[in-house]
Structures are given as C-alpha cells and as structure tokens.
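Only one protein chain is missing from this complex, and each of the others stays in its spot.
Coming up: chain A.
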Amino acid sequence: MFIFSYPLKLLAKLNLQHLQINDALIKELPTPVAVTDTQLNFIAYSKRWLIEHNITQGEIISVNFFDALSHIPFQFKDILNNCLMGNSCQNEGQEFKKCENQKIWLKWNINPWKNENGSIGGLVINLENITAKKQLQELVEKAQEVSRTGGWQVDLLTYKTQWTKMVNIIHEMPLDYVPQTYDECFVHFKEGEYRNKIIAASNEAIKYGTPWDEEVIMVTGTGKEIWIRTKGHAEFIDGKCVRIFGICQDIDKYKRQQLAYTESAEKLKKAVTASKVGTWEYYLDTGKTVWDDITFSLHGVPKDNFTGSLYRNWKNAIHPDDFIEIQKAVQKYYNGGGLGSGTVEYRVLLPNNQVRILKSTVTVITDPKSAEYKGVGITQDVTNEKLAEKKLKEFAEITGKQNNSLTNFAHMVSHDLRAHSTNLSVLTSLLKDEKDEDQKIQILEMLKSATESLNSTVYNLNEVVQSNSKDIRDELTKVNVLKVIHTVKNNIGTLFQEKNATCTINVATEHNVKVVPAYLDSIILNLFTNSLKYSSPSRDPKIVITTTIVDEFLELTFTDNGKGIDLEKYGATIFGMHKTFHRNKDARGVGLYITKNQIEAMGGSITVQSKVNSGTSFKILFLLN
C-alpha cells in the first residue's frame, strides 16, 4: 500500500523546479523515463513509463522505485546505487533471474542529476523491459538452428554481403566469414549445373524481380557436398534493384532420404512392372477401387479410357463362366470376418477374344477394430503356367494310356504267341516220334491249324501296332456305311447260312462317315463274326443294325440276341487285349481290342450293353462326313 501525502508531492514538485524541467513535458516523452530523488522515490515519469512497466494503480509520485516496479529484481538496486554515486550507466540488454523459472531482460540508460549546489539530487532513469523482444529473438534463433535455416542479403549499391550465423554454420565456414565480393557469393555452389542455375536465377531476380526457390548442391568449407535450399527475393527502389536477400536451408539429410526413396520406389516400380504382378484395393464401404497400371493391362481395360466404375469393368472383363465362382469365393473371405484371405483363379476375355488366366491373392479386412475396411490383393498372369499344366496332364494321360496298352500288348505276346509256339513245339516233337501213319496225319492236321492260328495272331498283333502307331485322323475318307455293311455281310454269307442267321439293317442310304475304309470293314466284320460266334445255341441269331445322327457323330447300334456277356464280371476288361471272355475255337481275344483301337484312332468311341442269355448291343460313334 502506498501512502500519498501532499507534503511529499509538493517536495517532488520543488525538486523538479530545481531541475527546471516541465512536469507536463516529461509526461509526454515517447520513452519510458522516470526521475527519482536519492531515496529512489519518483518525482516525475512519462506515460510510457507506466505502460512499459505495466503500472495500473495510477499516480506513483513519491512512491519508491521498487514498490511501484515490483517486477524488477532486487539486484537492480546495485546498479541504481552505483549511479547515485555519480556514475552514468548504460546497457543494451541484460538478463536477470527473478526466481527459479522466471527471467527478465532489461535495457537501461541511467544518469544522476545534480542540485544547484552540485550534490546529487537523484536519477533520471530510462528503463525498458525487453524480455518479450528477447524471447522472440531467441525463438527465431532456435528456429533457425532447428530448421538449419539462415538468412543472407547483398546490398547492390555497396556490394556488401551479410550472412546470419546459421549460413556460416551450414557452409562450414568460420563464423566471421562473409563473402567480400559479389562473385564470391556464388563460389560456394557446386561448379557446373548448380552454380550456373543460381547465377542465372539471381540475374533474373535483379533484372526482372523474379524470386527463386531452388534445391542445389553446394561445397562446404571442409569440401563436403551437401544439398541446400536457396530462396532469393529482390528489392527495388525507383525501378532499380538495390538489394537481394533470402534464406539458405540445409536440406541434405532430407534431400538424400528423398532421393534414396525416389530411387528405391523407382526400382520397386521397375521390379513390379517386370514381374507383371498387379496390385489393387477395393473399399468395401464406398466401393472405391484402386488399380495399378499392371492390373489395368492384365484385365485388358484401358487405363485412360474406361467408363463406369472399375468394379464394373472388372466384372465385365471376367469370363462369364467364371464370375459366379469368383463372387462366391470372395464372398467367403468377406464373410470370414476379421481377416479372410485366399487365392482365386479366373479367366478374362480380352478385347481381342483371347483368354487369359489370372491368379489373384486376396485379403479381405472386415475387422471392425481396423480402420481399413477393404479387400487388397495382387494379381498375376498364369496363362502360360496353366496351359503348360494342361499340356502336361494331357501328356501324362497319353503316356498312361500307352503304358497300359503296352502292358496289354506284352501280355498278349507272352500269352497268345506263347500258346502257339508251345503247341507247335509239342506237335513237332510228337510227329518226330510217331510211327502210326493215321496218327501222323492227325498230328499234321493239328500242325496246320496251329500255324494258321499263329498266322492269325501275328496278323492281329500287326493291326494293333498299326492302329496305335500313327495318327490317321488326316487320312480319313468319306465312306457310305450302308454299302460297307452289305459288302461285309455278303462276304460272310456262308457263315450266315450255316448259323441260319437273319439281319435287319435300318441304315439310311445317305449316312456317310469319315473313316479309314479298311478299319470300317474290319470293325463291321468283327461285330458280325462276334455275334455269330457267340450266338445262343437255343435260338437262331438275329442281328439289328441302326444308325442315328448325334451331334457331329453317326451312332451305329449293333444288337444281337446271342449269349451275352456278364458285364459285372468282364465290363472293365471287355475291350482289353488279354481278356478272352468267350474263347470259342477260333476266338483270339483281341477282336474287340482292335475294334476299339481303330474306332478311337478315327476319333470315335464304342460302348457296350449286354445281358447274359439275352444279347449284346454295341453303340459306336463315327465322325460324320
């Protein structure tokens, strides 16, 4: 609490009169100034003083310096006391510690004033609180340090250059260094591209006032090359450039990271492009779809010229036969909850009607905890692999078939040929020792039949080899089925008569097929002789032959009323070479095997239906002409 008393105020007025200074004049001074007596009580002060020191209580005449200015640390009293001894004191800025966490910056100019008698009457104090200013300056310096940014300017009238401390630090030059000539400003930029660029930029600025902002390499005082960002502006007076100024920022670390990133991103892009792996994203809530270039090209969708949503384009690209499957599969991952993933394969129909097989690995993120609610994936072209796989399978199938047929063949050779050779050797050894002429004749008869059988077997083996060894599809010629049936039937007319057989032929005259004529003869002959051979002993053989057209085939049905075949027992091996399911006297067991081989070689097929003691029916498909 201050005590204001008239006598004290009056005293102050008196002192002022001593100083011959107008009280009102001091009030209006534009600086924070105050006059005190030797006791440091205020005699006069400017309005600025009150504002500067944030004094709000009003009148402070006769109030003590430290009572009115409570924010001024007590150490300041030493300075004031020193001045009261008759010394002037000036400071551009000094820091005082008020307490643990509080600092104050003060700037002052203090002079003692003297009475008429020459004794010191008090002090004239000019005191500024520059804390805020200082803090701001500190902040700027700190910011420069943190951002590694410095400022510079060149006065174009004097060609005097100024650098802030940070510019020297960035340049790794002594702190007191400053370029001495205009040209010296540019020697720090790396010779060639970068130096030329900045010289050109500053010339432009001086001429037209165009500012620049460039990232260039400079060489530091220690010879290191670093990336900096340099910005420059020009100042014009009366149409003449008087000053260029700007900043210099050390961006080496960031720039190198950026360059490294750009390089690796470029590499990655190249790698991804080379691997032909497309990446994509599909946002489940918004339907937003993101494709990379490869995904576009894999699906045959033009990147810069497509209409509608990408999802729709994707859907349209997929082969119609595959879409439902894909949708189901993706739905499954989607319904999996959380993180569903898997692989789908689908065909796309390219604009040129080519089919491409794609394999896509999908991950669907539907976890409610995740901010991402989308499907992501990579897509690859696996057409070649798939085609190769298919070829391999076909090849394996052919190999398997051939292996099977070779096994059959080996079995046939081992069994049938062996049977004949055994017989021949037995008969010849018997003949050698036989004395009885009648017996000899009988053995010779048997020998004749054995050699005929051997001959027939060898002939059949040859047929098997023939039908298996070459692709005869190109040798197919047009043959009339009805004609062939009649010819074959006439050739075995005697057998027909012997068996008292009848035959009904329901074949249209215009039915022509694409076959090897000799094969068709052999097939028809085989069917006839089979039916007659295995006819039922209890009834006369009846054969019915009919034809119908099924797609690109002619279906020939050959039905008899013979003994029939127990298909449950022999079904699996009926067309096999080694199974002689009815071995009549002249049956060789390979007839049906050869028939089947010949039919298949010509692109057809054969199936059988039969019932024991009721009859057999073969259905054969031949390619229509």
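Rule of thumb we're sticking to: a residue touches a chain if its C-beta (ideal position, glycine included) is under 8 Å from a C-beta of that chain, and two chains touch if they have at least 3 such contacts; residues count from 1.
Keep in mind that, in the parts below, contacts and distances are computed from a predicted model.
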Complex member absent from the view - protein name from UniProt, among "Manganese transport system membrane protein MntC", "Response regulator receiver domain-containing protein", "Protein translocase subunit SecD" or "Carbohydrate ABC transporter permease": "Response regulator receiver domain-containing protein"
Which of A:Leu427, A:Val488, A:Val507 or A:Ile574 contacts the chain that the document leaves out: A:Leu427
Sole contact to the chain not displayed, among A:Ile226, A:Ala450, A:Val507 or A:Ile524: A:Ala450
Sole residue of A:Leu156, A:Ala419 or A:Leu495 that reaches the chain not shown, by the stated touch rule: A:Ala419
Residues of chain A (touch criterion as defined above) contacting the omitted chain: 411, 414-416, 418-419, 422-423, 425-427, 430, 443, 446, 449-450, 580-585, 587, 589
